[in-house]
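Of the protein chains in this complex, all but one are displayed in their positions.
For reference, chains read A, B and C in written order, and residue numbers begin at 1 within each chain.
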Amino acid sequence: MSFNTFGKIFRFTTWGESHGPAIGCIVDGCPPNMALSEKDIQKDMNLRRPGNTKFVSQRKESDKIEILSGIFNGKTTGTPISILIRNEDKRSRDYESIKNKFRPGHADFTYFQKYKIRDYRGGGRQSARETASRVAAGAIAKAVLRNIIGKKFNIIGAVTQLGLMGCNKNNWNNNEIRKNPFFCPDKKSVKLWEKYLLAVRKSGSSCGAIIELRAKGIPPGLGAPIYSKLDADIAGALMSINAVKGVNVGAGMNAAYLSGEENSDEMKSGSGKIKFKSNNAGGILGGISSGQEIITSFAVKPTSSIVNSRETIDKKGKNVKISVRGRHDPCVGIRAVPIGEAMLACVLLDHFLMNRAQCG
Amino acid sequence: MSFNTFGKIFRFTTWGESHGPAIGCIVDGCPPNMALSEKDIQKDMNLRRPGNTKFVSQRKESDKIEILSGIFNGKTTGTPISILIRNEDKRSRDYESIKNKFRPGHADFTYFQKYKIRDYRGGGRQSARETASRVAAGAIAKAVLRNIIGKKFNIIGAVTQLGLMGCNKNNWNNNEIRKNPFFCPDKKSVKLWEKYLLAVRKSGSSCGAIIELRAKGIPPGLGAPIYSKLDADIAGALMSINAVKGVNVGAGMNAAYLSGEENSDEMKSGSGKIKFKSNNAGGILGGISSGQEIITSFAVKPTSSIVNSRETIDKKGKNVKISVRGRHDPCVGIRAVPIGEAMLACVLLDHFLMNRAQCG
Amino acid sequence: MSFNTFGKIFRFTTWGESHGPAIGCIVDGCPPNMALSEKDIQKDMNLRRPGNTKFVSQRKESDKIEILSGIFNGKTTGTPISILIRNEDKRSRDYESIKNKFRPGHADFTYFQKYKIRDYRGGGRQSARETASRVAAGAIAKAVLRNIIGKKFNIIGAVTQLGLMGCNKNNWNNNEIRKNPFFCPDKKSVKLWEKYLLAVRKSGSSCGAIIELRAKGIPPGLGAPIYSKLDADIAGALMSINAVKGVNVGAGMNAAYLSGEENSDEMKSGSGKIKFKSNNAGGILGGISSGQEIITSFAVKPTSSIVNSRETIDKKGKNVKISVRGRHDPCVGIRAVPIGEAMLACVLLDHFLMNRAQCG
Partner (left out) sequence: MSFNTFGKIFRFTTWGESHGPAIGCIVDGCPPNMALSEKDIQKDMNLRRPGNTKFVSQRKESDKIEILSGIFNGKTTGTPISILIRNEDKRSRDYESIKNKFRPGHADFTYFQKYKIRDYRGGGRQSARETASRVAAGAIAKAVLRNIIGKKFNIIGAVTQLGLMGCNKNNWNNNEIRKNPFFCPDKKSVKLWEKYLLAVRKSGSSCGAIIELRAKGIPPGLGAPIYSKLDADIAGALMSINAVKGVNVGAGMNAAYLSGEENSDEMKSGSGKIKFKSNNAGGILGGISSGQEIITSFAVKPTSSIVNSRETIDKKGKNVKISVRGRHDPCVGIRAVPIGEAMLACVLLDHFLMNRAQCG
């Protein structure tokens, strides 16, 4: 049982609140003797951190990580890697006006119901700030996977739907994704998305997003039936990200509309290679990787902290109005991209190690 | 780590293959001193078992359960409940012709890649026959929840989309669901669905489905952030069911298309009660139950075993054709309804016990 | 969390009560593609089963195991191995006279305090009959270890102290252990022990024992600091056996009396081999195996079910006398030998797999 720990063999445990002195995580079970530096991790941290474009929260956090243990002479020792990230730009006063109100769409009400105590400063533990720790853990997982699998390994995430705006997935280009502020894989959509998101923010509202993740180079055989299926663990991992409401693997929800012939991916061999003719399975059959690209996507609901006035109740049960100001993302889905990548990397590494345990 | 165990405090471990002598499960962590009989469980077993209508597999299994431990004088003792279900109607010869071929859409290829050994008789462990054990465990979870929460507790599942055929969810009627062979909640759709599914089967093909689950009477406060969120555990649980490719909680994937105002559920109080004005959250905020109805849905891909000829390879890597005969469901989604209910019940009970552990 | 499951990767879950229809276990996480038959397991079962000499309980159980899953064509498939052992010689009437009394030294009182329900027939789940399942799981672990490590692997247990009777450990002879009814490693002590134990039984009393376990061929590097240390897991495993009150690793409790020079095992190399000059560590340093023989021992308290009259209370809190008749072992420690071996084998295999997971 693990409230704040993720994973089975490669495990990370996160701690910290949005407006406490710091947040961080412990990464345990990392294989020993692999090169790892703060730089490897910082690169991914920078993808998630707030304040770096006008389309995300203006909270200024450098999200600079400190490694406090687990590395000796530039190599992992096999012991826990402790990572610390200080909270620098806390403005708890932003929360004074809402400290007794339950923000609709947030976990204010449910945390209070559960724990009978409320840390109102930025949502405390329920804040998505916690996800910075996940990105750090994920960066380590990626480094280890690259070390084990080599260059053919790659994980990339992209926003494929920004609120009502889609993109053309046929134009997917890995090289474009990190060149625009939306992690959009289709260069042609970027301009439109800019206009759309500015309009959304200006209207005092927010929008949702769909993120797609793709992992290449994953060997077949990862995934442990029945209750540690690779896709089950991916679904749990992605659904644990703040504001996520739906998860697809391969064809996902659309699989319901396909016929048996359309859906199941035919196989054929040639020149010593086995190929699938399609990938509705998202690279996973019976919970085990097939060697195809792993493809999964998830939906992030629109930011619940909006300026537009909403009805709610306060701690005494009185009906009140609420308008949430402060420094919020108009679309929290954008910054969910590196978080999704991180969670997927952790699940894949965990399953790699699990498979090595049982199957050698 | 648990390959074949589900749950944290209320845990079940399943075993058995499609064509072995029997399958079964051990249910551990069940609270003591609660009335429980084989009849309580058998009722749910009968909802899932094959051969009971012409729209499902014609394999004849009585799925009669035997309780071998954990009950004394009609009450749970707090010790493991061992359940045995014999396999009666095995026809392994059906599998002779495909024993060396990898069926597209099935886990034949990935199991073989992982374990380097293949139990081809009905798919062995990868068969959905395993889910009979889940239904047994779920029936126990339901009985315990009913015992703890009382009459206001209810879990019900329904097929809301059968391949290309939808239904009108405004006509949802709990009483209709178990009166038709599709678990369809909208009486008006049943006739159409009959014709549709017969046509699908006749054409040698199959279709997918979407199942929606609703749980009433769940107290607020269940769910343990961050990595045992109630919705994350539900997503993992449902994605672990054979052939499931997508999971939604509340608005699910559609949340991506909503605005902040549309999505977040406003609250209001009156006559001493707290009410939400909508339920896009599906009863879960920040991974913790809000006291609203829990609503989740999942997509089941079309049956991969179809008569229509498909291309694939055999164990030697040779390109071959395959046509899967035998006794298969034209839509495996239908029998997924009681399985989904069972998994949801187990997750909810598990979280009830977890919450009691930490929060009293 | 796991009430009735032991292990981390190689895991077994046991079920069943002394006087129910059967007992059994599920062994999960077993590596695939290894030869395994019922015979491999039955051999160990016969070492533990009651009724085979006059020095143990006269309950007649064949303890014949049935494998219900996980094996295909004589090989493990990597899926759960379900084992069933029927209870044949139940005489629940023996327990009628004590059904409302709490037997001193037994768990009658504590089970009742915990669960508020009592299965008095042979102690129900608290009975040492449960350990038959452990022996079955341990036999599988031994077979896998032999398969992986080869012929140099060996686990053997022996009784080195029978109540007040010791033996000369300098005479330890593996070949003698299974030739006498006490698992005594010193042939010269057997005659004396026979006389002693008959006298103990005749007097209506019972005696305790110390069992020593030795494992050869264990590679260095097994054990995962800090909280999965090999010795910590061995201690937990052995202390979980019924009636065990103390566990030693290497010098054990006597380490307290040694000086630094006497205790720490010096090393020296020669002819390409590394040797330790002594083995006070019991083959484990810092929780990790050193490559030396693993040596551990544990104390079993005297059988609590004795004929001699004892004072106790009944369920209503009334002071009563109790004399426990029935078919009990005069020294339960004897049959603890194969159980200890089994638990040690399971811990060692589990750590082998864990080490393979993290360290390759």
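The definition used in the following text is that contacts are C-beta pairs under 8 Å (C-beta built on N, C-alpha and C of every residue); 3 or more make two chains touch, one makes a residue touch a chain.
All figures in this text were calculated on a predicted structure; none of them were measured in a lab.
Contact with the undisplayed chain is limited, among C:Lys60, C:Arg91 or C:Lys114, to C:Lys114. Only one of C:Met45, C:Cys207 or C:Ile294 touches the absent chain when the whole complex is considered: C:Cys207. Which of A:Thr53, A:Ser69 or A:Ser97 touches the hidden chain is settled by the complete complex: it is A:Ser69. The omitted chain makes contact with subunit B at the following residues, 1, 9, 29-32, 78-79, 225, 353-354, 356-360.
Those residues of subunit A that touch the chain absent from the view are 1-5, 8-9, 11, 13-17, 20-24, 26, 28-29, 32-33, 68-70, 72, 75, 77-82, 114-117, 119, 124-125.
Interface with the hidden chain, as seen from subunit C, comprises residues 1-6, 8-9, 14, 102, 104-107, 109-111, 113-116, 125-126, 130, 161, 163-164, 200, 205-210, 220-229, 231-240, 242, 245-270, 274, 277, 280-282, 284-291, 299-304, 306, 308, 310-313, 317-319, 333, 354-355, 358-359.
Here, only the chains that are shown with their structure count from here on.
Residue numbering at the subunit A/subunit C interface overlaps substantially, since over half of the positions present are found in both copies. Look at where the CA atoms of subunit B average out and do the same for subunit C: the two points lie 39 Å apart. Mean C-alpha positions place subunit A and subunit B at a centre distance of 26 Å. Centres computed as Cα averages put subunit A at a distance of 46 Å from subunit C. Residue positions of subunit A with contacts to 2 or more other chains are 1, 9, 225, 354, 358-359.
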